[in-house]
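Quick one: this structure, given as structure tokens, is what I'll be asking you about.
With one protein chain held back, the other chains of the complex are shown just where they sit.
What follows is chain A.
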Amino acid sequence: MASRKKVLLKVIILGESGVGKTSLMNQYVNKKFSNQYKATIGADFLTKEVLVDDRLVTMQIWDTAGQERFQSLGVAFYRGADCCVLVYDVNNAKSFETLESWRDEFLIQASPRGPENFPFVVIGNKIDMEESKRMISQKRAMAWCQSKGNIPYFETSAKEAINVEQAFQTIAKNALQQEVEVEIDFPDPIKIDSDTSKDFGCAC
């Protein structure tokens, strides 16, 4: 049963380039911040052991490239995700406006079972910047989250380590719930999406 099995939670971080996806991941896993992280190309991940509801789980946090040009890679990276984190920069309106397309694209490519219940978490990052630069109010962001099925919303600063831990605790919790639900609902999963993943790579 699942309680005895080692749990690996796969979390995907998506969002416009430069909103701080790599910084959030590194702040959470390594407790470090650098403003010199290069633009992520392709994808990478870090793992972290966390205690969720008295259960020790491993979070595998995937950091992806922010430019939509590379979304076709997503199939390979998104598969088997337990939670998707949508990140925007509260000082950049466009990065907020594209959240919807990031969400839709994820659901298409990851094709999770029960997409309407798939756990997302939204993070508005860079709240350490001066208030005058802020473009998206908390109210607006929360309204959008509510309209998308009550997505949990956090405002963070990866730079100042504000709210990062809390956000990822929720991410882990929701991911674990998803993982458990998947196990119960689909005790014998059949991979029907394996063909779609081949449309990019080697067909030989």
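The working rule: a residue touches a chain if its C-beta (ideal position, glycine included) is under 8 Å from a C-beta of that chain, and two chains touch if they have at least 3 such contacts; residues count from 1.
What we mean here is this: contacts and distances are computed from a predicted model.
Considering only "Cyclosome subunit 8", "RING-type domain-containing protein", "Exoribonuclease phosphorolytic domain-containing protein" or "GTPase activating protein", the record for the omitted chain gives "GTPase activating protein", by its UniProt protein name.
The hidden chain makes contact, of the residues A:67, A:101 or A:117, with A:67. Touching the chain that is not shown, out of A:58, A:163 or A:177: A:58 (per the contact rule at the top). By the touch criterion stated above, the residues of chain A touching the omitted chain are 6, 8, 17-18, 35-39, 41-45, 47, 49, 56, 58, 60, 65-67, 69-70, 72-73, 76-77, 91-92, 94, 194, 197-198, 200-204.
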